[in-house]
Each structure stands twice: as structure tokens, then as C-alpha cells.
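Sharing a structure, written as C-alpha cells. Questions coming.
Of the protein chains in this complex, all but one are displayed in their positions.
Right, chain A next:
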Amino acid sequence: MSLYVVQFLAGLANAASLFLAASGLSLIFGVTRIVNFAHGAFYMLGAYMAFTLTRTLDGAVGFWAAILIAAAVVAVMGALLEMVLLRRIYQAPELFQLLATFGVTLMVEDIVLLVWGPEDLVGPRAPGLEGAILVMGRPLPTYDILLIALGPIVLLGLWLLMHRTRWGVLVRAATQDRDMVAALGVNQKWLFTGVFTLGIFLAALGGALQIPRTAVSHHMDLSIIVEVFVITVIGGLGSITGAFLAAILVSLLNAFGILIFPSISLVLIFLCMAVVLVIRPWGFLGKPVVAGHKSAGVTVRPWQPWSREARIGAAIVVAIAALLPFWLGTYGLFVGAEMMIAVIFAVSLQFLMSTGGLDSFGHAAYFGLGAYGAAMAVKWLGAPMEAALLIAPLTGLVGALVFGWFCVRLSGVYFAMLTLAFAQILWSIAFQWVPVTGGDNGILGVWPSGWASSPATYYWLTLAVAVFSVAALRMLVFSPFGYALRGVRDSTLRASAIGFSRQRVQYAAFAVAGAFAGLAGALFAFLKGSIFPDALSIPQSVDGLVMVLLGGIATVSGSVVGAIVYTAASIWLMSQTDLSRLVLGGLIVVLVVAFPKGIVGSISDLVGGPLFRRRGAGPAGREAAVAGSEGA
């Protein structure tokens, strides 16, 4: 009994930092409609900054001053980020906002490594609170009691700020209707900056308060952001009280989950989130998000099946690709196969995003499921490569069917956050369930069958599968199913009026994309001969997003170009610099701000050549159609 009481209290203490970070995220989202992926990075910066400051400032006063100053310094950085970057992308599709703030996260990770080094750092205990008190005979750190009290105090403070000050009233008004607030003479620019700064202050404070409890490490950012996403999804985006309740719920599930299933406590949180989402799709206290942003897919120009010239052009390109093994060496073919795999992955994601209008932030889940499915089939069932390549799309498909059932109930940014959370849960299972997945050591010895084991034949295999996948997905875009999918993307209401259920059509698209991603994952496992949890990680999902974005989200050919260019660039980058995340993060930010249409999009705007020329209207015509549907 006493064990449970102490676990309960420890859970509540954990909730404090989670609540601080989640309330900041919720606050920022409420007003700016941006889901700040960089929130975890600022949480981490708060912890590092507090670590450094507590070493210079002594005593109890010094310690608490250090915590507050650390949070304030990081909040100022947040304000600068808002003014320099976010102001440029408030009108952009939410996918771009997520990506840009993820780019910032990558940059911060490398900067932290440069400044503080790769070692975990152990901060000081809080002066005067080093000890523990006995609760029913078991020790509970005194510092935890302070944290337990802090959560409700911060909640009360935020409530007073939001209800008893004019600034707070303006923030709440802007959360509902920004244009109207402007029409009443309020300068939103500074309101946004203020809210963002406050949100970052809360995140950094949450991080800083962790240093007496846990070591400071450069993995803090991604682990906290996933928990925070889960909390805001459960609590309801934009609701501070919801974040508070959900933080407590998740922390308690964690605390007790460790007692029951030590290795897979995350599964409990997943189940809990699933139950909440089925009963209340917008979380405890959230409200349906009004579609203020268009999804990235809506800006595309009208598509047409390829002309004869374009078909011949594509055939020539494939023929050249097929002849490459006569020139390239082993390494070149290895890179070539990796590019083909990237093409399949990117095209499957592009299908989901552009045709389906669903911006997935966790597409690696299905890539990884395919890879692990194939690897396990080889390892546990002794299956040959051919069978494993058939099993992989099925595992991707099944995973997509299970997770997609929840995901397609939501849309927009909720959808993105949920896909990310599912991918991350799979990642932790792969990481923690050592007997089955091998954990960090992965699964080794996944080699192709004899006929495909030479670099050239394996390259041809990947090329053939890539051509098949691209062709199949393109045909799907112009099939009746593709039209239904584009219909529900562009106008859910009208599509449902002619008999299409948004959820059902998008569910099918989600499954298709999952199956193709699974196929890519299997080819990847056989190419490398092994598979590690990385294949399921957030960076893998983001790689896919960057490929699609780099090439131009609007076209299938864009994803092909993007996948090839990005794979080449990242291999080259790895060989050139240790700071690849800094460069990649910077690239993502520049891409989103300066070239949102990507390579193919920009070229087709410039050239308007035969491959790109479209009958009738260009982008303007598309906008007219969208405007017309809004006006009607």
C-alpha cells in the first residue's frame, strides 16, 4: 500500500514539469495556431542554462535565482525566434510550421552539443531540499513535495493572468478570433510575441526545475515533446486546465505502469490516449479546431494524367536509371538503391499528404513496421527475402489500419501530432522490448536471397519496385478512389453530400500509404542487412517530409526528385561535417520560408514547359475554385 502512495506522489511531482511545458505549448497554439515543435528544445535549453547558472550562483537564493534567470534567458531567445522566424510563417500551412520549428529543434541539438558537450550533466540538489521525508515508512524527496505544490500554483497564476488582466483577456479573445481583435485596435504582433515568450518561459522553467531530479542530456527535447504532444492531445489543445489534468493522468499512468509493465509502460499511455480520443476527439477540454489553415495539399494546381511526351520522357529516365549498373561501382549502386527506397517512401507520404490532404508526422512508423516485419520474418520464421517482401507491406498495412483508425478521426494539426505520437510509441517498443526486437542492438543478418545479393541486381530490384510504386500511386490518384480522396480533401461537406465519408476514404488512403512505406522499409532492411529502432524515429519521418517538401509537395515527380536529391545531399553532408543537424535544420527553415514550393514547383513556375503545362488555369484558377467554395 505504502508503495502505491509514494508512487502516486512521485507521479504528481513528475506532472509539474510536464504541465509547465504542455501549458506553454497549449497557450502558444491557442493564440498563434502554431504547434511549436521546438518546445522540447527550449525545455532542454532551460535545463542546460540552469545547470550552468547554478554552478556560478551559490546558496538557496542563488539556486532559485539561477532557475528563474535560466527560464527568462531562454524566454528571450524564444521571443527572438518568434520575431525572426515565426512571424514569416503564421500564414503558412501548419505542416510548414511544424517542419520549421522541427528544423529549429535540430539546430538547437547541435548547438547544445557544441556548448555543453555530449556528456550527461548532473546538476546540484536544491539547497535546503536535499533530503527526503518519510511517507508511510518510505522516503519521498522533499523537492518532490515542492513540485507537487508548484503545479496547482502555476495553474492558479495562469488563470489569474488570463482572467484578471487586460492582457489575459486579449489573449483569450485572440484565441477565438484574431481578425476581430485586430479590428478593435489591438496590435496582434506584440500579443503573439508576448504569448510565445510566456509559453517558452514556462517550458524552460519546466526544464530548469528538472535538474535536481534527473541528469541533463541532449535527448531531453524529443522525449519531452512526445509526452507534451500526448498531453495536449488528451487535455485538448489550447486548454490550460486540460493540460493540467492530462499531465497528472499521464504522470500517474507512468508511475504505476512502471510497477506493472516495467518495459512497456508507454503502451498504457497509448491505450489511455486511444480511449480519450474515441470518446472525446478533441481531448478533455478542447474544442474542434476550426479549419483556419489550409492543409498543404490544397495549394496544388489541378493534376492531369501525363501526356504522351511526358510518358516517353519518364520511360527514358527509367531506362537510363536501369543502365547505371554498367557504369557505377558497388558504392554507387548502394547509394542508388538507397535513393530508390527513399523514392518509394517519399512517394507514399506524398500520396497521403498531397492527394489525401493528411499531413503525417509519423510516417516512419509504417516504414519501420515493414522493416521490422521483414527482419523478424527472416529471423524468427526463416522466411526467404521474397516472402519477407510480401509480408512487409502487410505489416505496414496492418499498423496503418490500427493507428489510422484513430488518426483519421482527427484532422489538421491534431492528426499530425497523433501520427507522431504513434510512431514514437512504436519506436519505444522497438527500443525497449529487447527479447523480440533486439532493442538498441537491432536485428542483424537480414540479407537478400542469392539471386539479388549482388549490388547490381539488388539495385535493379529496388528500381523495379520504385517504378511499380510510383506508377501504382499515380494511377490511384486518377482512379475513382483518387477523385473521392481529393474531393473530401477539398470540401468535406460537399463530398459527404454526394455520399463519401471523409473518415472512410481517408482511412483507405492511410492504409495504402502505410503499405507502400512498409515495402520501402523491407527493401531498406535487406539493403543494410540489419534494422535498428532509428527506422521508426522522428528524424526518419521528418526525412520523408523534407524529401516531399524539397521536391515540391504538389507533384509526384517532385517527391521523386526530392527523395533523390535529399538522399544524395545528406550522404554528402554526413561526410563533410559533424554538425549535420545544424545544417539540415537550417536547410529546413530556409526551405519552408523561402522555397515552399520545392524544386519541381519552382521550376514549373519558371519554365511552364510541356511537362508542366496544364490545360486551363494555373495556380490562380485553383485559388479561384477554393475561394468560390468558401464564398458559397
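Basically, a contact is a pair of C-beta atoms (placed from the backbone, for glycine too) under 8 Å apart; a residue touches a chain by one contact, two chains touch by 3 or more; residues count from 1.
As a convention for this text, contacts and distances are computed from a predicted model.
A.B. asks: Leaving aside the chains on screen, match the unshown one to its UniProt name from "2-oxoglutarate ferredoxin oxidoreductase subunit alpha", "Branched-chain amino acid transport ATP-binding protein LivF", "Response regulator" or "Beta-ketoacyl synthase, N-terminal domain".
C.D. replies: "Branched-chain amino acid transport ATP-binding protein LivF"
A.B. asks: Among A:113, A:173 or A:456, single out the residue that touches the unshown chain.
C.D. replies: Hidden-chain contact among the options goes to A:173.
A.B. asks: Please identify which residue in A:187, A:307 or A:576 touches the non-displayed chain.
C.D. replies: Touching the chain that is not displayed is residue A:187.
A.B. asks: In the full complex, which residues of chain A touch the absent chain?
C.D. replies: Spelled out for chain A, the touching residues are 166, 169-170, 172-173, 175-177, 179-188, 620-621, 623-624, 626-628, 631.
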